[in-house]
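For this depiction, one protein chain was excluded, whereas all remaining protein chains were kept in their positions.
Per-chain residue numbering starts at 1, and chain names A, B and C are given in the order in which the chains are listed.
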Amino acid sequence: MIAVMSANCTEEEIQAVQNHIAQRGFSSQISRGVERVVVGVLGQPYPGLQDELEVMSGVAEVIRVSAPYKLASRKFHPENTVVHVGNVAIGGNELVVMAGPCAVESEEQLMATAKAVKAAGARILRGGAFKPRSSPYAFRGLGEAGLKLLAQARKETGLPVITEVMDTEDVDLVARYTDILQIGARNMQNFTLLDVVGKVRKPVMLKRGLSATYQEWLLAAEYILAGGNSEVILCERGIRTFETYTRNTMDTAAIPVVHRLSHLPIIADPSHGTGKWHLVTPMALASVAAGADGLMLEVHPTPDTAWSDGAQSLTFENFAKMMDMVRAIAPAVGKVVAPPVGQGARA
Amino acid sequence: MIAVMSANCTEEEIQAVQNHIAQRGFSSQISRGVERVVVGVLGQPYPGLQDELEVMSGVAEVIRVSAPYKLASRKFHPENTVVHVGNVAIGGNELVVMAGPCAVESEEQLMATAKAVKAAGARILRGGAFKPRSSPYAFRGLGEAGLKLLAQARKETGLPVITEVMDTEDVDLVARYTDILQIGARNMQNFTLLDVVGKVRKPVMLKRGLSATYQEWLLAAEYILAGGNSEVILCERGIRTFETYTRNTMDTAAIPVVHRLSHLPIIADPSHGTGKWHLVTPMALASVAAGADGLMLEVHPTPDTAWSDGAQSLTFENFAKMMDMVRAIAPAVGKVVAPPVGQGARA
Amino acid sequence: MIAVMSANCTEEEIQAVQNHIAQRGFSSQISRGVERVVVGVLGQPYPGLQDELEVMSGVAEVIRVSAPYKLASRKFHPENTVVHVGNVAIGGNELVVMAGPCAVESEEQLMATAKAVKAAGARILRGGAFKPRSSPYAFRGLGEAGLKLLAQARKETGLPVITEVMDTEDVDLVARYTDILQIGARNMQNFTLLDVVGKVRKPVMLKRGLSATYQEWLLAAEYILAGGNSEVILCERGIRTFETYTRNTMDTAAIPVVHRLSHLPIIADPSHGTGKWHLVTPMALASVAAGADGLMLEVHPTPDTAWSDGAQSLTFENFAKMMDMVRAIAPAVGKVVAPPVGQGARA
Partner (left out) sequence: MIAVMSANCTEEEIQAVQNHIAQRGFSSQISRGVERVVVGVLGQPYPGLQDELEVMSGVAEVIRVSAPYKLASRKFHPENTVVHVGNVAIGGNELVVMAGPCAVESEEQLMATAKAVKAAGARILRGGAFKPRSSPYAFRGLGEAGLKLLAQARKETGLPVITEVMDTEDVDLVARYTDILQIGARNMQNFTLLDVVGKVRKPVMLKRGLSATYQEWLLAAEYILAGGNSEVILCERGIRTFETYTRNTMDTAAIPVVHRLSHLPIIADPSHGTGKWHLVTPMALASVAAGADGLMLEVHPTPDTAWSDGAQSLTFENFAKMMDMVRAIAPAVGKVVAPPVGQGARA
């Protein structure tokens, strides 16, 4: 941490800054430039020290020069983290595709989708039982009945499942049924929920908040890691910008950025990232080319009757076509993708 | 709701859209323009119908023409809502100032601040016992000990108190101590938390999310109202934009916009809205001039030693000066402000 | 300028950075922390040096610690700049209101508006003769015929005029007719245009770009000042954010921020800042309370037949009412406003 003093600061102000740093238990070091004096804090100060110094008389700016997250940082953990779910490894050489309906609606809908996505090469089944909805009047998920259907689909297809948990009180319930806990974008800074899933011994997929910086996202992951759960997967799902044609603006660059800053695997969700089914395949391919460790996609037997997010869901046929294109691109960036299984993929 | 058909849609596609609307239990009406055919849905369709129609063949766009919130809308509730807390009325002629430290740190800090803000004319005491922090390593509040100090400060000063609740599990605890429950910006779309505070019989102050549109904000209020709690106060606290000099960009226009769209009172928080203490007074005055029903401000005995948000906290003296300016401006927009009490205001 | 070295940088890399700085003609100084080494550049380096250092091996980050603008900075020019236009002084104690139609449409429209805004207390007449329009098919202004009407209105009312110039080739023409040259938001970084108006000896009003940071805006002003024209007025007119209910998000905090960073006067344009006439008065009042040196407002005899921007234009009556409210608020922040003239204000 560095305190840049004002151009016209006094020696007393510089001394006061040094005294404050000393009172907080750190050493300091002064560097006098022609225009400015800079006071450096030695050691590993806590984040609040920045605020404390910023308000002191004579201080122009306080700059943090090392990342405020440690456990999530590649600096202290250079090798990639690989998260294992059943026989699937996320963060290794395989590009892992997670697919399924936005919301679990019925046994028929879920089983048909699970079989179709497995046939096309998906390795994990997604499906929402608890749905965050901006309106209180919208369909909010089947709840535990939906979780039971997911467990049944896992049994029938062998695919591990991922589903969202929205509240600390539901964590135990959801964890009993699912293989991966999903934290949604709107809960990325629900810090009590992050604390609780940090205590669970199941992998957690943490979606990026709609207006979260990379640093805030990695700090949210740090909450989970600091709780003792080292199996965190990040998921880029688009950020909010001024552009309204797409539901969100998918920040594809987040993929190589996260790979540089952190050792955690990162996957991409082009369904939420674009909000329009006809943009899903090109953005899935873009994500693979940018180095994603996986994809999460919404697939529905009949998107035009889906209870939620139909506009961004792929049909079985379009999903299978997309998987073929993903398989064509992945090797160029050193990834392998599961082959289609049997003949069901184009059913 | 209106479905605008594509320029080259077929009669079959138009018919299919009408059939789908009929299956969902609504009537429809066709309007044929020179370039486009528009199918209108009669009645009050559920939000999901928009998604369903958007994916149908031949449909170019689906537009919702009435607001998706009802209880929060001024259309169905033309007169202002006034929220009563003790002898304070929020949303009436009085401009109500809520002030206090960001975080409750100690008895001395809280009591000194409570007395100073009361002396200067504040009507409600704020103070955080549970603090959302982007880093897991930052100070996260005193918890119940902080709530007890707030109750003690209320007893000593007579000021009602407001404090944040971050988790469904804490709602009962916090509601036992506080007069107003605050939902923070990061929890604006924590829908289970909104559901729970909708069942409480205490006023709720709902801060705007960092990237929440007016509609999403009012829909979040609708969750609370739909739960049966009609005492909701909105709070503009700045949104996230590309500008980084200020902590957030305070959207002052939210004040007249909310007054037009909704009957709920709206207050402004220039401390979080700017993040810099020297911008707090001008933005407090701007908010009053724009018609705010109240202000929320961070005040600290010694901002440069505050455990959080010191950079945006006012000293007692600056707060008292600001209150004098607020009192000078408020009458021009038809508001009254409590006078200073005794001689402690400038202590 | 400070180069923060990577945690694991080598002594050779530190030496290379020092050598590069020396080759560019500057001295450097090293500060060794526990975690990081920081190399400070002494003197006043050119902006490009930041880029050069950032790409060097071993460099983690380069931070600029002094503002890149000089002539626009309050640091080197502590007293306020006051721009004189005829008998009007912008940046002093008077809050100066500029008002008139978005576009000059006809003699009748312009003269009626000029008289009405003068009667209500406006001190400068605005009106567009060259209009930037996002569509090539929209009305683009009367050109020189419009300038002649503005000159005629000035003669009849005595009000100085302000009008936009969009192209280097038109600067001489527009400068012959107008008292203040306006640079629009879309041209804020049209650097050749800034260079040219820097050579003119007429005041320039520089609107903030739709996505311009404070620093970029002040750097754009620096272009004009560096050309030798010291009479620059800044104008906040709203920035682009995710919110679409308003045409732009008016950044009221820009007013106190600019007053702190710069000595140049700043005015506010709530017509473009909101895009809705019913938000113009509250945001005009908010701007005054925040310390604006003036206001720019769109006024039209019959907004519902205006050729452009009717939705955000005030009628004569609403403008006069707004002026009364401005006069009620301005004294609280130490400003005076011209009184209404004669009885025409409410015509």
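Everything below uses one rule, namely that a residue touches a chain if its C-beta (ideal position, glycine included) is under 8 Å from a C-beta of that chain, and two chains touch if they have at least 3 such contacts.
Since this is a predicted model, take the numbers as computed values, not measurements.
Novice: Quick one: which of C:Phe26, C:Tyr223 or C:Phe319 touches the chain that's been left out?
Specialist: The one listed residue touching the chain not shown is C:Tyr223.
Novice: Would you indicate which residue among A:Ala22, A:Ala253 or A:Val336 is in contact with the undisplayed chain?
Specialist: Here the residue in touch with the unshown chain is A:Ala253.
Novice: Pick out which of A:Asn93, A:Thr244 or A:Thr302 touches the chain that's been left out of the picture.
Specialist: A:Thr244
Novice: Across the whole complex, list the residues on chain B that are touched by the chain not included here.
Specialist: Answer for chain B: residues 2, 4, 7, 27, 29, 31-36, 38, 40-44, 60-61, 63, 65-66, 75, 240-242, 244 touch the chain left out.
Novice: Using the touch rule from the top, list residues of chain A that touch the missing partner.
Specialist: Residue positions of chain A that touch the missing chain: 211, 213-215, 239, 241-246, 249-253, 255-257, 260, 273-274, 278-279, 282-283, 285-291, 325, 328-329, 331-333.
Novice: Since one chain has been left out of the picture, which residues of chain C touch it in the full complex?
Specialist: Spelled out for chain C, the touching residues are 20, 46-48, 51-52, 54-57, 68-69, 132-140, 166-169, 186-187, 189-195, 210-211, 216, 219-220, 222-223, 226, 240, 277, 303-311, 313.
Rule of thumb we're sticking to: only the chains that are shown with their structure count from here on.
Novice: Taking each chain's centre as the mean position of its Cα atoms, how many Å separate chain A from chain C?
Specialist: Chain centroid spacing, chain A to chain C, equals 39 Å.
Novice: Measuring from the mean C-alpha position of chain A to the mean C-alpha position of chain B, what distance in angstrom results?
Specialist: That gives a centre separation of 27 Å.
Novice: Residues of chain A that contact two or more other chains, please.
Specialist: 240
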